[in-house]
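Of the protein chains in this complex, one is absent; all others appear in place.
Chains: A, B and C, in written order; residue numbering restarts at 1 for each.
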Amino acid sequence: MAERICGICSDAHTTCYTQAIEDLLGIEAPPRAKYIRVIIAELERIHSHSLWLGIAAHEIGFDTLFMYLWRDRETVMDMLEFISGNRVHYAMNTIGGVRRDIPSEMTPKIKDGLDFLEKRIKYYIKTISSDRTIQKRTVDVGILKPKDAIELCAVGPTLRASGVKNDVRRDDPYAAYDEIPFNVVTHDGCDVFARIIVRCEEMLESINMIRYALDHMPAGMLRVRVPMAVEPNEAVSRVEAPRGELIHYARSNGTARPERYKVRSPTLANIPALCKMLMGQHVADIPIVLAGIDPCFACMDRLALIDVNTGRKKILDFNSLRENIRRMRGNCP
Amino acid sequence: MSIILEAIRQIFKSPITLKYPFEKTDVPKDFRGRPVWNMQKCVGCGLCSRVCPSGAIEMIGKGLKAEIKHYVDRCIFCGQCSESCPRNAITMTDEFEHAGYDREKMIYEYRRES
Amino acid sequence: MGLLRWAQIRSPWIIHFNTGGCNGCDIEVVAAFTPRFDVERFGILLKGSPRHADILAVTGPVTLQVRDRLVRIYEQMPEPKYVLAIGACACSGAPFKDCYNVLGGVDEVLPVDVYVPGCPPKPEAIIDGVVKLIQKIKRGDANGRG
Partner (left out) sequence: MEEDEILSELRRQLKEGIIDVKVPRKRRIFVWIRSEAFKNAIRRLKDMGFTHISTITAVDLKESFEVIYHFAYKGSIELSLRFNIPKENPRIPTITDVIPGAILYEREVHDLFGIDFIGHPDLIPLILPENWPRDIYPLRKEYSLEDLRGSILKAGRDERRVTAQ
């Protein structure tokens, strides 16, 4: 269910949700499950960033690059489909571990895919940094100074493209991120171009992390037994989704239904920063600046609260803002 | 500039497009398509209809006489029913082409053969 | 009329509208337009304006906020027009159908011609849905108000 908050970062939401519930119950996922969570999360990051890069290329009118990127993105989708069975909602995480294993027979095929992707992403970085169209449309567009970024509480690649080294994976390690070496990619450009480069290099970093995780995966079980009763308790869970810090807050009251469940997805956190970026820009630059924060209008904000009295789920979503933005963009998907 | 060279290179490659409607594509091993009930195994405990997050499974009657109605238009293909079933009576098939003109015709009914 | 129907069967133009869904169906719709699945080989084009489109592809459950906009977009489309509901949410509103701000499936608001269930449907399933819609137009029994 938590997966249906967002279709693009569905794994980040389930990881965050399962972590919050595991915290409530006082259990911990086994090591192998943690590694599998990392692999899926990083594959998802590659898929999400390449999707975004395609959309960004489309927004600046470079549809050729959009088509190339979406073609190569199918490699990641194939890998995810190969591991989990589905292209979008993977249903890998469950409370107390993961549902499916990544056996060693799968490793060579995944690695082949990663090699291909690495080659392609390097090529795209070269293209992007040498192509005049992209340079003209993105350099010095949508400036967000580091001071403003911190003040307006921006998250994720938007913040890192302003030169602030901040990553939940490094600062507040969850799953197996404390055991896997990786760099936090930052860029000092503060503009849309910096956001593109940060995301591209994060994809390369993700590829290395998946390789490391595949090689160092410990053996063991996939899930632990989950106790049936929940004590009154509360938990805050944070995950670095492809778009930035995702936070779930859960509180239980001893019954089978939660007292309060709150989701704050990264795009909402970036909206105040976006308003700052749009100041003094040309109207023609609005789409690319908007796309620069990687907005995911579906996951922009939704809260779910399960009312103890009726036991029904209530979900609110963040339509008004999305509508405004959609009106601004015309009806681009 | 390099993207132009890339474009020229693509001309000599075979197309990547799948010929889908004319040639069927394979589905991966763990694909979650339409769930199918094996009513010989089903004991009518009703667990599947209770765990279903979208209310796509309706159970009429109880125990061995139970009938199951599965609304494909509501199903989100999450596989929770097949995972929860204590008798492994539910399997997720490879079927994914469910498109239809009428929601009334998208209901699958299962009942135990006597 | 004959010419119009011939043109619609040969090259239906699509407008895609998300009424409050999770984006899962949207990325699959876009994936259906990109090289791997490429529905443009059937003459299907994704358009940005409802005034150019023949088919309204709706993803997501219809929320209160979006209802009026959805109707407005539908009203702007030239007749005959067809509605394609993509994904479980657009078909019936599940699993969000009990939420207080969700009206349910698209058929609560607009007449739907083809339902494509799946969460999200594979791009192949979306192509299948479009093909079935084209067959329906060919037979001439679509309720496309035209």
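Operating definition for what follows: a contact is a pair of C-beta atoms (placed from the backbone, for glycine too) under 8 Å apart; a residue touches a chain by one contact, two chains touch by 3 or more.
Being a predicted model, the structure only gives us computed values, none of them experimental.
A.B. asks: Can you pull out the displayed chains that the omitted chain is in contact with?
C.D. replies: When the entire complex is considered, the left-out chain reaches A, C.
A.B. asks: Looking at A:78, A:101, A:205 or A:259, which makes contact with the chain not pictured?
C.D. replies: With A:78, A:101, A:205 or A:259 as choices, the missing chain is touched by A:259.
A.B. asks: Would you mind spotting which of A:180, A:214, A:271 or A:291 touches the chain that isn't drawn?
C.D. replies: Only one listed residue reaches the unshown chain, and that is A:271.
A.B. asks: If the hidden chain were put back, which of A:21, A:98 or A:168 would touch it?
C.D. replies: Considering all chains, including the one not shown, the answer is A:168.
A.B. asks: Could you pull out which residues of chain A are in touch with the chain that's been left out?
C.D. replies: 23, 150-154, 166-168, 171-172, 234-236, 238, 245, 247, 249, 251, 259-260, 262, 264, 268-269, 271-273, 301, 303, 305, 307-310, 312, 314, 316-321
A.B. asks: Could you pull out which residues of chain C are in touch with the chain that's been left out?
C.D. replies: Chain C touches the missing chain through residues 63-65, 98, 100-101.
Keep in mind that, in the parts below, only the chains that are shown with their structure count from here on.
A.B. asks: Indicate the whole-number Å distance between the mean C-alpha point of chain B and the mean C-alpha point of chain C.
C.D. replies: Taking the average C-alpha coordinate of chain B and of chain C, the gap between them is 21 Å.
A.B. asks: In chain C, what residues contact two or more other chains?
C.D. replies: 35-36, 95, 119, 122
A.B. asks: Which chain A residues sit where two or more other chains touch them?
C.D. replies: Where chain A meets two or more other chains at a single residue, that happens at 1, 4, 71, 74, 89.
A.B. asks: Please output the residues of chain C touching chain A within their complex, sorted ascending.
C.D. replies: 15-18, 20-31, 34-36, 46, 48-50, 60, 63, 65-66, 69, 73, 95-96, 98-102, 119-120, 122
A.B. asks: For the complex, which residues does chain A have touching chain C?
C.D. replies: 1, 4-8, 10, 51, 54, 66-67, 70-71, 74, 77, 87-89, 296-299, 312-317, 319-320, 323, 330-333
A.B. asks: For the complex, give me every residue of chain B touching chain C.
C.D. replies: The touching residues are 15-18, 20-21, 25, 53-56, 71-78, 96-103, 106.
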